[in-house]
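Shown here: the complex without one of its protein chains, the others still in place.
Read from first to last, the chains carry the letters A and B; within each, the first residue is number 1.
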Amino acid sequence: MTKVMNTMVAKPTAVKYSKLSTQRKAYEWVMRSLLYLAAALTTLLLLFLMGYILVQGLPNLSWEFLTTQESVLKGTYGILPAIQNTVYVVLATLFIVLPLGVGAAIYLTEYATNHKLVTAIEFATETLSGIPSILYALVGMLVFCQVLGLGTTLLAGSLTLVIMTLPTIIRTTQESLKTVPQGYREGALGLGAGKWHMIRTIVLPNSIDGIVTGCILAIGRIVGESAVLMFTAGMSHTLQDFGSLEGLLRSSGGTLTVALYAYAKESAKFELAFSVAVVLLVITFCINLAAKLVGQKLRKK
Amino acid sequence: MKKFACLGLSMVMALGLMTGCGNSNGTTGSATEDESATGSTSSTGSTTSQSTTTTGGNLTGTVNTAGSTSMKDVVAVLTECFAEIEPGVTINYTGSGSGAGVEGALTGTCDIGLASRALNDEEKAGGAVEHVVALDGVAIVVNTANAVEDLTVDQIAQIFKGEITNWSELGGADGEIAVFGREAGSGTRGAFEEIVGVVDSCAYTNEYSSTGDVIGNVASNPNAIGYASLSAVGDTVKAVKVNGVTPSEETVKDGTYEIQRPFVMVTKEGTELSEAAQAFLDFALSADSAEFISAAGAVSPNA
Partner (left out) sequence: MKGIFMVCGFIAIAFVLLITVYLIISGLPAIREVGLIDFLFGTRWDSANQTDPAYGILPFILTSIYGTAGAIVIGVPIGFLTAVFLAKVAPQPVAAVIRPAVDLLAGIPSVVYGLVGMMVLVPWIRTTFDVPAGDSLLAAIVVLAVMILPSIISVSETALKAVPKEYEEASLALGATELETYFRVTAPAAKSGIAAAVVLGVGRAIGEAMAILMVAGNVANMPSLLSSVKFLTTAIAGEMSYAAVGSLQRNALYSIGLVLFLFIMCINVFLNVFLKRNKEG
């Protein structure tokens, strides 16, 4: 700060560029160019990435590619199984993580009285969100695939992703629970409602937007995940029969990211990998948009 | 509207709590029970497919196979043909490498393991049983722009040990050789290193984790050499002659092409396969599948 003071000219109004010393002019010029350079670099990088992926991926992207499965005999390619597996993993994971995460958040904001316990749970959540996915893959493969005997299945993958997405759900739910005015709670309790009844009818409906945001963020994480799913859910790309219980529990397969990896690394079909990348790009875009819209709605309240 | 959402949410929560809490210990039991229950029930629908079925019944179930990336095409073809015989069975394939295939069969993370090499004594002692479904050559691949056509096994060994480092020493254009290999658990690598006699002494520039990756990288690098399953070699790369023998189905079958290995399906001794998995294994080993296996570029020993 003292250095700043020394170089400052004591003038009440903002200085004009032309009145600066040469040294300060140079500083101004260098810094401004650096700023614009960095911003331009970031923007160009994004434009290049998007452009390159679209140029490489769009030509091969057809309705058939999206709605059929691969056939070696006919020599055709399709990613319907990957889409199906992605949907399965998203739904199965949310189905389990949502009650757990929302429940934990309710406990933390509504019930918990022990400050140390809250700190411990929050620290645990922080830790979980910092662990890299390859370690989740390692533990998921051990615990779910081998020790619990689920085998390399989509179910084992979903259970591993439950641990991964739990922090996201807890944090966003907690934040939105905190925005529900204390007066609502007191009013409901004052009218004789039980605590659980109050949470169910007053608190949860008022924080539904936050929970939805959490879901969207979790979906983003699940769709983008590859390491965990490769090692716990397998890489198969045949259509699964999710109609039966066995299909639900025993199916193994790769999601879109895994399909991309398989096309790029296992079969050297780079143009198809780029087509999958286009699909992933579109999904990412939609997820970002949805999160933003829900966020805006939340803020309006 | 809010009420409905709330109601729905709490229902999901209640349901989820039950499943969520039961998950840690409950699912193991139910998964295996369900497997034995649904895996063995044949659906009662009449058989429309008149192909040569090995079991005759119309089975349902899921069979998870995992392992060798070299066997991708063979398994894919078998899966498609099997789907015509047993449409109710879903066959899954995960390309994770031969070591992972053997490991998966032994630990039960998959039903049938896939390995693109003969099992070693240690694995057999651990209870792994091998079923040879095909024979395959390991092609030595170079970039299509490379002028080198023919290499001896000795030269190949020297290249992979790093004793020959420039293509000009072999009659090619001047350029430092990029030696591409597979990761340590690969069956192709195991078979190649053993036959060429370079076990544990290879100096790889890069190691890739799948057959397609080696081919893709050799195709894009004019100075590269690598090895890959003959069944996976297309026209993007050039397979060189070894000791003057062109790698092909015939030379693999009559044994004149030296660098070859079996494709095996691995099961665990004493573990009974589900009916669907057994049917798939029987089909793969039957004479019926031989022509499809050769369509995938490998040679069936059962023809």
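The criterion applied here is as follows: contacts are C-beta pairs under 8 Å (C-beta built on N, C-alpha and C of every residue); 3 or more make two chains touch, one makes a residue touch a chain.
Quick caveat: nothing in here was measured; it's all calculated off a predicted structure.
J.: Tell me which of B:59, B:100 or B:215 is the one touching the absent chain.
T.: From the options B:59, B:100 or B:215, the contact with the absent chain belongs to B:100.
J.: Using the definition of touch stated at the top, determine which of B:160, B:192, B:208 or B:263 touches the missing chain.
T.: The missing chain is touched by B:208.
J.: Please identify which residue in A:89, A:150 or A:163 touches the non-displayed chain.
T.: Counting the whole complex, the residue in contact with the absent chain is A:163.
J.: Residue-wise, where is chain B in contact with the chain that is not depicted?
T.: Residues of chain B in contact with the hidden chain: 17, 21, 96-103, 106-107, 126, 176-178, 180, 183-185, 199-200, 204-209, 217, 220-221, 223-224.
J.: Extract the touching residues of chain A with respect to the undisplayed chain.
T.: The missing chain touches chain A at positions 1, 3-5, 7-12, 14-15, 17, 20, 24, 27-28, 31-32, 34-39, 41-43, 45-46, 49, 52-53, 56, 99-104, 106-108, 110-112, 117, 120-121, 123-128, 130-139, 141-143, 146, 163, 166-167, 170, 195-196, 199, 220, 223-227, 230-231, 257, 260-261, 264-265, 270, 273-274, 277, 280-281, 284-285, 287-288, 292.
The definition used in the following text is that only the chains that are shown with their structure count from here on.
J.: Quick check: how many Å separate the C-alpha centres of chain A and chain B?
T.: Here chain A and chain B have centroids separated by 33 Å.
J.: Report the residues of chain B in contact with chain A in the complex, numbered from low to high.
T.: 2-3, 5-6, 9-10, 12-17, 19-20, 23-24, 27-28, 30-32, 34-35, 38-39, 60-62, 64, 66, 69, 72-73, 76-77, 79-81, 88, 90-96, 104, 107-110, 208-213, 215-216, 219, 236, 295-296
J.: Which residues of chain A touch chain B in their complex?
T.: Per the stated touch rule, the residues are 70-73, 95-96, 98-100, 102-103, 145-146, 148-153, 155, 159, 200-201, 204-205, 208, 211, 234-241, 244-247, 249-254, 262, 265-270.
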